[in-house]
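Heads up, one of the protein chains got dropped from this complex, but the rest are sitting where they should.
Presenting subunit A:
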Amino acid sequence: MFKSMYNWIDERLDVTPMWRDIADHEVPEHVNPAHHFSAFVYCFGGLTFFITVIQILSGMFLTMYYVPDITNAYYSVDYLQHQVAFGVIVRGMHHWGASLVIVMMFLHTLRVFFTGSYKAPREMNWVVGMLIFFVMLGLGFTGYLLPWDNKAYFATKVGMEIAASVPWIGSYIKELLAGGTIVGAQTLTRFFAIHVFFLPGVLLTLLAAHFFMIRKQGISGPL
């Protein structure tokens, strides 16, 4: 049945070449763990993306209960974690995944570094990768405040002071981030917006560029 449905669509839109372009590509032997087990180091980039997808999905579901408001944020997180069915798991996925994505990204960076894969002609992809790294750190920083507990509040205060230590413009950066002179109601809404809309938008754009470039240039050769 699926076959006939697919054929019906394909006759009209000719979608086969489109997904073939995406799915059909050679995987060289030296990056295939089935050939050389040590090639598992080439999986870290894919794993980073896999966890990123989990982060996006679990984050979307978390916003069904979460409110970015200083009187209710903590209670909404408490409720979704302890009262909602599978809340522990969904928030757990987002909580642990956040750390795991940093770990995987770091391992991926090490692999690229030690295999020399950043060298010409792939320098631009290294730079885009670094930008992704900073966006991920930004996601971690802004997401950490959202439960609005003591740890979140003081971690953000410390982060603000670090931002404020930038010469000349530090205090402006701090105030722009905090949305005022204190870490308060406007900081929480701001961080929520940055965490949920701005940075994911930037991240997806950068990821698209990252994947486009690796497909165009191919995986770097064996050592």
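To be clear about the criterion, a contact is a pair of C-beta atoms (placed from the backbone, for glycine too) under 8 Å apart; a residue touches a chain by one contact, two chains touch by 3 or more; residues count from 1.
What we mean here is this: contacts and distances are computed from a predicted model.
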Record lookup, UniProt, unshown chain, options "ABC-2 type transport system permease protein", "ATP synthase subunit b", "Menaquinol:cytochrome c reductase iron-sulfur subunit" or "ABC-type dipeptide transporter" -> protein name "Menaquinol:cytochrome c reductase iron-sulfur subunit"
Based on the whole complex, identify which of A:Val88, A:Leu137, A:Ile162 or A:Ala208 touches the chain you can't see. A:Ile162
Which of A:Ser99, A:Gln186 or A:Gln217 touches the chain that is not shown? A:Gln186
Since one chain isn't shown, list which residues of subunit A touch it in the complete complex. 70-71, 154, 157-158, 160-162, 172, 175-176, 178-182, 184-186
